[in-house]
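Every protein chain but one is kept in place in this view of the complex.
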Amino acid sequence: MLVHLQGPWTPLLGRLTLQQIPFHVPILVVTFIVVAILAAMVLAATTYFGKWGYLWREWLTTVDHKKIGVMYILLGLVMLLRGFADALMIRTQQAMAVGPGSPGEMGAVHGYLTPFHLGQIFTAHGLIMVVFAATPLLVGLMNIIVPLQIGARDMAYPYLNALGLWLTTAGAALVMMSLFVGNFAHGGWYGFVPYFELPYSPGVGVDYWMWTFQLSAIGTSLGSINLIATIVKMRAPGMTWMRMPMFTWASLSTNLIALTSFPVLMVALALLGLDRYVGTHFYTAGMGGNLMLYNDLFWVWGHPEVYFLILPAFGIMSEIIPTFSEKTLFGYVTMVIASFAIGGVSWGVWLHHFFTMAAAPSVNSFYSVTTMLVGIPTGVKVFNWVFTMYRGRVRYELPMLWALLALFLLLVGGMTGMMNAFASNDYMWHNGLFVVAHFHMMVLVIAASIFGAVEYWFPKVFGFKLEQKWGKWFFWFMIIGTGWTFVPMFFLGFAGMTRRLDYIPYTQWSPYLHIMLVGMVFYVVAVLFFVAHLYVSLRDRVKNRVGADAWGTGRSLEWMTHSPVPAYNYAFIPHVNVLDEWAWRKENGLTELHPGDYEGIHMPKNTGVPLFLGMLFMGLGFALIWRIWWLALLCVALIVALIIIRSFDRDTDMTIPAHTVEQVESGARDETSVAMPTAGVRGGTVIAHSILQSGTSGISGSTTSTSPSLAPMDR
Amino acid sequence: MVLPPALLTLGGCSNNGLYLLKPEGLISHTFYHYFILDVVIMLLIIVPTTLLTIWAMWRYRKGGKGSYDPAWSHSNAIEAIVWGIPLVTVGVLSYLSVKAIYDVNPYNPGVIAKAQKVDGGDSVEVDVIATDWRWLFIYPQQHIASVNQLVVPVGTPVKFRLTSTSVVNDFLIPQLVGMIDVMPGMRTKQALVADKAGTYIGFSADYSGAGLSWMHFQTKAVSAAQFAQWVKSTQQSPQHLSYAGFNRFAKPYIAVGGDQQTFGKVQPGLFDYVIGEVMHGKVWRTPMAMTENMVNYMQKQRAEQKAGDY
């Protein structure tokens, strides 16, 4: 104990006591029971079907960028659902707790959630959606697609890649743990000082928030190092800078942002941690601290982070729209410049997150203008997408629908963004719902792009298309839900309603709040449609099998290898001659993918070390949250030891022999032309059988001895 | 998809409660003026772009009548237009934005300075202290204070100095003036002129803890004579506020019923005293029992603090 703590502390268990388990909150108890039953079912099913070995060999220890990407996306989807559940609770509470006469249930004065409980929910909602849903989804997509698009066999650092995944997962696991052990921060996802200092947030909630955030920040920084190095160093021969696909450009730009901004977040959080753990005075109001410093440090990361999320979304749109317009992207060079312009400007706008913090009018003017500058390259991008459709042959398949939805949402989000950048407007609604509605428009741009990307690249990763019927229901219900939820929210913004209220004193606002509930109902139905969409797609996977070029009009390198992609991506590394290489080859009839004799391929071996490191970091986070010092020291010691032991491991690589490559390749070639074998052999990642698995399981002796199957990932 | 809720919101509730669209003060009027300009200019770009997009989507659909030219991907003229339009728009909006920022600058709003130059006349000073979770308005010229109720004379500039005892709050009266952060150990400023007599809602806009939702106050804009009358009657109030009394007053308290209160006499310099105390490390900490179980605490604190005068 280095600082004064409210509540008990013991050397053995730190602040952890039995009272920290929220038996008295019925919502959490029910949630816990549901989660426990689900977890038990999953574990039982894994055991029953004898899938532990498969899970360990093919997934938990993998260093294959595609599988890591898939796991990132699964993590993102699970957390997206959690964040959505939080959103439902916020909306319900606000619709119930309007006016002094509104009833209170379950111990709350108004509505059914106490302020403390609701505070945790909206903090978790924001943090999860930004850091544990959108970020993993996009990082996962970049992980899968970038190496394919540049003709590489793997990422530059496959081992680091797995480590990034498991660190992010460790953070997400801690967020989930805060539901049932202790509590989460109650104050808003970006943290407030001095509100998040120990005197005003005496519980463990802020510590949970801080360490989960920190873990994911470390994970994402490692990921960005990896992606930049991959793009810079691993491009196939002939792929010059100006032959790179737009999504790769967007990934490069976005990861440069991440690389330079995430360290600042780590500092912002670490200094808050020192305040809370050691009693320093970085952000305190008194004793020489400066609370405005936190806002600066946080948003120096926070705003680039926003573009870290939106740039890959733009990249996705730039891939989907040309494919389904059957035409080259309009203004490729301009698009590249615009991507980097957005990335560059993102560094000079952070002050608009606290226009109301009484900076001089000259300072606010500067940041108001720089913020508006973002509108220029963004506007250019919108026009370029429209002119890509111009003189095209636009096919409205699901990926294209999502991309166009993203385009329209971007128009709304962009317009309202320009309204926020206008500082005199912002003074009126800075912490209000207008801003909330605006950035939800923007994150829905990201969400729509992600759904589009999942539809678009799913056949590349799994070898079959997602079905269209339920997907379209999902799509339309998402749109209706968005309209019914966010139009009233813009109006509430004009009402001057502010964020994070658990009780709304003014009854005039209740109609809007009730209309928003209708929107939430549509969203709930949309989620059900999404589940049906996945279920039907998995069921009909044999029917929906596709070949290498799943959509028929693919343009870039990833469509030049089998769907699903073999472990080594390309049996032969393509030599790139032009931008849109695959489209060019198709035009000239050069579509043969098997030019001759196969060679052995050098690949990294699987390893369990990143998973163990992730677990140890989770243990470290848990120990620090509860101030169990001995456990923290133990985890640090084990982490250092494990890293050093791994560095002595010489057996980290393997060579896939030429005959195996030939076997896999001819298998993949036959299967795209001949009728499919029965279901169960090929298909969904999680439920599929491994037919080509070889070697032993478990880690015996060396830390890297598991042998994955070499075949495409769904075998 | 978007129309039904829009119509419903407009039709079902008229513009009742849309406070930002019903400005009643000089600052909020200025905001409204620029806001409309901003929206109109943006719509001039957004609407044609939307129409263009829909046209391209329809015209160039597969099987449609549009010509097909898969290699067409560059045009200098179009490039010039797509860079030019956003550039010009942003240029115009930037100019307006900077002008607006100076006009409503909280520390010295251009519009109020201009009005004062024309009309002359004094302004009313109010020192605002945000506690967890109440608003204390001190009138240093009149040596009185009021809790959760701000009374201002119509047509007279009101100049605020603001600070907080514990965490950051945000001072907002939607129909009169925009937000300004209220920060502990620091002093910020704000200014407003109310155009019309009436009662306006005001609240904290920045999350400050469990009691935030109850941290609202009434702003009464009254005639000069009524204001003088109010000051006089308040000065008769037997309750006084000293430095020591303030230390008790500033303890976390949730004003569930609005809890207005007045002080007939306030120890001079209380505002600066609070800033100094906070800077030297004074902390009114929130008890864990309060953050984590507000409802019980609320009942307890009511029993304790009801009787106390400060």
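Each chain carries a letter (A and B) given by its place in the written order, and its residues are counted from 1.
Rule of thumb we're sticking to: a residue touches a chain if its C-beta (ideal position, glycine included) is under 8 Å from a C-beta of that chain, and two chains touch if they have at least 3 such contacts.
The rule we apply is simple: contacts and distances are computed from a predicted model.
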Fill in: Protein that the absent chain corresponds to, by UniProt name, given "Cytochrome O ubiquinol oxidase", "ABC transporter ATP-binding protein", "Branched-chain amino acid transport protein" or "DNA 3'-5' helicase"
"Cytochrome O ubiquinol oxidase"
Worksheet entry | Candidates A:56, A:209, A:249 or A:282 - the one touching the absent chain | A:282
Discussion item. Can you tell me which of A:114, A:221 or A:482 touches the chain that was removed from the display?
Written reply: A:221
Item to complete: For the chain that's not shown, point to the residue among A:238, A:608 or A:667 touching it.
Response: A:238
Response to the item:
Missing-chain contacts on subunit A, rising order, are 153, 156-157, 160, 221, 225-226, 228-229, 232-234, 236-238, 259-264, 266-268, 271, 274, 278-282, 284, 286-290, 293, 296-297, 300, 328-329, 331-333, 572-575, 577-580, 584-585, 587-590, 595-596, 599, 602, 640, 644, 647-648, 650
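Heads up, the rule we're going with is that only the chains that are shown with their structure count from here on.
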Fill in: In the complex, subunit B residues that touch subunit A
1-6, 8-9, 12-13, 16-21, 28, 30-31, 34-35, 38-39, 42-43, 45-46, 49-50, 52-53, 56-57, 60-64, 66-75, 78-79, 81-83, 85-87, 89-90, 93-94, 96-98, 100-107, 132, 166-168, 170, 172, 174-175, 178-181, 183-186, 188-189, 201, 203-214, 216, 256, 278-288, 291-295, 298
Item to complete: Within their complex, state which residues of subunit A touch subunit B.
Response: 6-7, 107-109, 114-116, 119, 183, 186-188, 192-195, 199-203, 284-287, 291-292, 325-332, 334, 354, 356-358, 360-361, 364-365, 368-369, 372-373, 375-380, 382-384, 386-396, 404, 407-408, 411, 414-415, 418-419, 421-425, 427-432, 476, 479-480, 482-484, 487-488, 491, 493-496, 498-506, 508-509, 511-512, 515, 518-519
